[in-house]
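Missing here: one protein chain of the complex. Every other protein chain is in place.
Our next item is chain A:
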Amino acid sequence: MLEAQFEDASLFKKVIDSIKDSVKLCNFTCSQSDGIVVQAIDDSRVLLIALKIDNDCFQDFRCDKNLVLGLDLESLGKILKQGNNDDRLTLLAEDSPDNLTINFEDKNKDRISEFNLKLMDIDSDSLSIEDMDNDCSITMPSNDFAKIVRDMKILSESLQIIVTKDSIKFGAEGSIGAGKVILKPQTNIDKPEESVKINLNSPVNLTFGAKYLNDIVKATTLSNTVTIKLTDKAPALFEYSLPSGYLRFYLAPKFDDEE
């Protein structure tokens, strides 16, 4: 039996809102050791989502038996909207569940809302994602990154990221014109989340699809910072940290035809 209780529903709501536009159906793997783990890839197989909500994220977490819950994220999102952000959220499932029970408990009022969501059998393959050596790693405010992505998407369908030792250059060129944003590393001692850090092994120049980046930055609400790990001719990793766990996006880059 699964019984996972969030102190606030807001975290789970944000997580689902962050990924439901990228993937529609996905399996939630629940285990006592790892908490809830999700790996899903979008239909075009360009963006991969890796979610890990550790036990510590929950007020109470109990999973007697490893479970795989096939969920329709769109339906789950609709149900989650029924609860307030500060409601206590409990996910309940039997050992061989047909439904996922979602309870909202208002802390201030004696009100409990209970919803049942039908589970689905989703046939999906898990991809083995090994830890890669990165050419560079960038940590920057998630809001800034979201703004850059949204601004550049207006100009072009592609966003170029060029990282050198002393700057990060985001550039886009389209039919109406071109634009670029250059960030330089900085450290804010008072507000460390606003610092821009670059760990560079070798300069990189990669281009990504703007629409996928636009989906990624929907997770901005989950974390104040985003960590971007880039490797030449390899998928980029965009990671948003959870209180305990992470939400990672692996995005395949764009290449020139001759490459």
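Just so we're on the same page, a contact is a pair of C-beta atoms (placed from the backbone, for glycine too) under 8 Å apart; a residue touches a chain by one contact, two chains touch by 3 or more; residues count from 1.
Definition applied: contacts and distances are computed from a predicted model.
Of "Cytosolic Fe-S cluster assembly factor CFD1", "VPS9 domain-containing protein", "Biotin carboxyl carrier protein of acetyl-CoA carboxylase" or "DNA polymerase delta subunit 3", only "DNA polymerase delta subunit 3" is the UniProt protein name of the chain excluded from the display.
The hidden chain makes contact, of the residues A:Leu47, A:Leu67, A:Leu213 or A:Ile228, with A:Leu47. Set against the missing chain, the residues A:Ser33, A:Ser128 or A:Thr187 yield one that touches it, A:Ser128.
Summary of contacts with the chain left out: across A:Gly35, A:Gly83, A:Pro141 or A:Gly209, the touching residue is A:Gly209. Counting over the whole complex, chain A has residues 41, 44-48, 125-129, 156-158, 160, 171-175, 178, 207, 209, 234-235, 250, 252-258 touching the chain that is not drawn.
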